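Just one protein chain is left out here, and the rest sit where they should.
After this line comes chain A, so read on.
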Amino acid sequence: MPKITINGKEVEVKEGTSIIEAMQQSGDRIAHYCWHPGLSVAGVCRLCMVEIEGNPRVQIACNTMATEGMKINNTSEKVRDAVKWGLDFHLINHPLDCPICDQAGECGLQDQYMEYGKYDPEMAEPKQKKHKVVDLGPTVVLDSERCILCSRCVRFTEEVSKTNELGLFNRGDRTEIGTHDGMPLNNKYSLNTVDICPVGALTSKDFRFRQRVWYLKDSETVCNGCSTGCNVKVYYNREGFFRVKPVYNEKVNGHWMCDEGREIYKFVNKDHRLLKAQVRNNTGWTEMHAGAAAKAASEVVKSTAADSLALVLTAQYTVEEFDAIVGTFVNEFKSKKVYFWINNKESFDEFDGLLLRGDKNPNTKGLLKVLEKHGISATWNELSQGLAAGSIKTVVVAGPENQAVFPDFADRVKELSKAQNLIWLQAGKNEALSALTGNVSLIPMKTFVEKDGTFINHAGLEQKFKKATVVVSEALTLTEAALLLAGKNLAINASPANEFMPMNQRIDQVEVEARKKNEFVFKRGSL
């Protein structure tokens, strides 16, 4: 374990650690663009300059290994001057379009300029013009002028997605990133290139121009798109959720996530949600408060004989919620007719070798664990037979939260509607449910970003996550629904108005108060 000195501090690092990694470990700031811990070392931006004692020249930290006794500094005038010039070289052909650039507020170039720049530019020559708004594929747009040619995106397609769509074309200051002939950037992980682009060159078609990032708040959670359980950050404000980005977790997803997972914010937003409970009887639909609807449904459940009562679960809820509702059925209602609704059964075990799994549920393992704990062994066939024979009279269904990954949704609705009473706990709106006749209660549920809980991924890893915010204030968790269905009283606290998401304001209203608290001002101080 080599011991080195960084800016006067002694640090012990693992054998084979590069200086830039050592500096990250020691908490020392170092300028860099092309280096990314999940990619090979390119050493092309030449910004991670350090001075090593005994070496007359400044060196790049990304391709220099830390060795015993090395004395490194990156705060000397020599290094600062080298970085300042490195930055100048990056900026001479870069457009100064921060006010309209999508990356403004989270741009590496802005950050480095604030750290090392703040000087009068010496470039008096016309800038090298490059292509703008280049459509790279279905998900990503390129602005070549802003590109600093760090090659992170190219290396990503070579080393991670292994799809090789991107390349560096031309030479000198005419060099541009582009796609190889007839090969659009179209892979299942393409949006990672946007995440790792340190400037505003690669932008997501889905996100660009929809929000200024300093009006967004973020919160870490676990992706519920499949059983991998990637660690992610969701970005939102009072207008809703706008994007999902990966968070590094060595054991789960490394630095990456799939494009499919980035869609999960959509079903969370109000436009797609069931905002009030809908209760239907012979006279038609009535709108109710969710709690009141659940309480009313408890009368139906309690009046149903135990062997005529069934619970259908999708593997999209938390371990805690499964435990609460299954426990209620087993202990309160004395029913062990609990069924696991498995979506896309045929492709359940598929895996693309990187992150994407065929099991499009975040918590299959968690559900199975709870079912086992409560001694549940009921099979779907039993339910089908019971429904067909009329022996199952009341069915409570939980989910799915993400309907997009349940291709058999309409068929299941049809099958389950054979029950006399159908109590459907559901986060999203659905036409098949709205079209139901008979005794149906649709009760709005919270989504994964609105509650605390645990998912167990395909490998058995338990991952706890915290509530980000509230989108539908009336919606219940499955735990709350279980208590209400059992006839218990429940005090549901009204969610405090979120500073970014007050429920009583127009969605296009931006408050001065919110602006004052945005990250941009917080981090940089007054400009």
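Following the convention adopted for this analysis, a residue touches a chain if its C-beta (ideal position, glycine included) is under 8 Å from a C-beta of that chain, and two chains touch if they have at least 3 such contacts; residues count from 1.
Rule of thumb we're sticking to: contacts and distances are computed from a predicted model.
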For the complex's missing chain, which UniProt name, "Carbohydrate ABC transporter membrane protein 1 (CUT1 family)", "Flagellar basal-body rod protein FlgG", "Hydrogenase" or "NADH-quinone oxidoreductase subunit F"?
-> "NADH-quinone oxidoreductase subunit F"
May I ask which residue of A:M1, A:A124 or A:A389 touches the chain that does not appear here?
-> A:A124
Of A:E15, A:E53, A:E159 or A:D173, the residue touching the omitted chain is A:D173
For chain A, which residues touch the unseen chain?
-> 41-47, 57-58, 63, 82, 85-86, 88-90, 92-93, 122-126, 128, 148-149, 151, 167-168, 170-175
